[in-house]
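For this depiction, one protein chain was excluded, whereas all remaining protein chains were kept in their positions.
On to chain A.
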Amino acid sequence: MENEKKTDSREWELDAETEYRFELDPGTSLAIKLVQGQAEVFGTELAEGKQYLFGSECKASVFTWQGCVLEISHPSTEYVSEETPMATYANLHIAFEQMRVRALNAVHGSPNSDDDSDANAEPPRVLVLGPENSGKTTVCKILTNYAVRAGQDWSPLLVNVDTSEGGWSCPGAISAAPVHSPLPTCSPANPLGSAATSAPTALSSNALLPLVYWYGHTETKRNPLLLDRLIRNLGDNVREKYDADPEGRASGIIVDTPSSFASSSSSSSSSDHRHTLIKSCVDAFGINVILVVGHEKLNVEMQRTYGSRLSVVKIPKSGGVVELDHSYRERVHNYQLRTYMYGQVIEAPPGISSATLGGETMTDLVLSPSSVVIGFDDLTIYRIGEESMAPSSALPIGGTRILSEMQPVLIDPAQSGSGLLNAVLALLAPLNPNDSERYDEEILDLNVTGFLIITSLDIQSRKMTILAPNQGSFAGRTAVVGSFEWQDQ
């Protein structure tokens, strides 16, 4: 019996503690099957014998602790690496497990078995900082996945304040969701699992329930005051959530941040804003561990600022992290919006008929958005801050900029040059019905219900067509526009 191999698939035998890395070109997909042994993708274990599908220019790796054999359909770029920081991450995980266990013991009033009795009983609330392409999101994902795999019913809260990534929703948003099961990897459009749909899903990680706020821009320096406020809003709700659930609190928090938090820029104003925003996160989420991914200078800086009151730990970045250019990030934003509306669609490579996509069957993640025509007056649309703002630094100290940066500005779709065509809108939760609680900037504190795209504007008849993820009436609702556009190609 000579070896009969599928035309395009190859077998890779990985030694213990090595990883197989791949990068996909646009329009290509890849299927990986674990033939033997154990393997995991960013901390999520693969089931043996299942075809796992990857697409949308996914760049990922399959790591094995004890060695494995993989069968792989052809990717664009691939290699095996023996240099991985996984042992370090595993140790981190154990350290965090100890914190969780102590915290839970404290909730139950049971003593800790170890002699380290003076160790405090706070769960890990971790802020992950690092420059661009350092693999921050990967670290967050691995640590979250290891926590849910412990079999202790932990459900760590994963927080995304990386506005260039968007977590479970759209780029420009910040969000937080408790995670109960491992987060799958299949595409950069769903880096942290998927927000809930009406489709049945096998993994709860594909039906996540994030709390979402809308910042509206990629760049944190564009409106740091707004971002600061949103981070603190998110933090308030996290605190309230855990006040109501002390056991859940023991699972801890993991916060992914934008790379601008780590970028050492010469301009003092941008340095100011990033320090302000790091501090917003530390305060808002009660951070007690800062992880600095592969950045000595930042590590020193954080040690100096926070070293006395919380743990600052430098961790190595993975050698597998790929440099991502601007156009790649643009394409990923496009994938994300498409996936938000239409779900995850990846064509299987030739010869693969059935495969799992992020833990679900291939067709489960296909979604149908709805397109509705509404009147201009049905939806109230705001932009936060003035359209063209001079940089904060150009203002005199104590100037009125603060007001205008946070000022909701009403947008009239009938005005030519409103910039609304193809704009991404965040539909906000309804205003508080209690009139006495009304205040000027209330809409800044409203969370997001969903995202809408204005696909056409008819100024003459004062109507616009809106692409919405789901059916519904928008009468009397409020939406906020940011700086993102998307066209359904």
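Going forward, contacts are C-beta pairs under 8 Å (C-beta built on N, C-alpha and C of every residue); 3 or more make two chains touch, one makes a residue touch a chain; residues count from 1.
Methods note: contacts and distances are computed from a predicted model.
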Note to self: I notice the complex is incomplete. Of the names "glutathione transferase", "NEDD8-activating enzyme E1 catalytic subunit", "Non-structural maintenance of chromosomes element 1 homolog" or "CID domain-containing protein", which is the UniProt protein name for the chain that's not shown?
What the structure shows: "CID domain-containing protein"
Margin query: For a quick check of understanding: of A:Thr77, A:Thr361, A:Gln415 or A:Ser456, which residue touches the chain that isn't displayed?
Written below: A:Thr361
Check: Which residue among A:Leu46, A:Val159, A:Ala262 or A:Ile384 touches the omitted chain?
Finding: A:Leu46
Note to self: Looking at the full complex, which residue from A:Leu14, A:Ile32, A:Leu53 or A:Leu92 touches the chain that isn't shown here?
What the structure shows: A:Leu92
Checklist line | Of A:Pro26, A:Gly351, A:Gly375 or A:Pro430, the one touching the omitted chain in the full complex | finding: A:Pro430
Note to self: Using the document's definition of touch, tell me which of A:Ser134, A:Ser169 or A:Ser259 contacts the absent chain.
What the structure shows: A:Ser169
Next item on the list: In the full complex, which bits of chain A touch the chain not displayed? Write them out.
Entry: 1-3, 11, 13, 16-17, 35-38, 44-50, 65-67, 69, 87-88, 90-95, 97-99, 101-102, 104-105, 112-114, 116, 146, 149-153, 155, 169, 178, 180-182, 195-204, 207-212, 237, 240-241, 244-245, 247-248, 289, 299, 311, 313-316, 340-341, 343, 356, 359, 361, 363-364, 366-370, 427-434, 437, 445-450, 469-474, 477
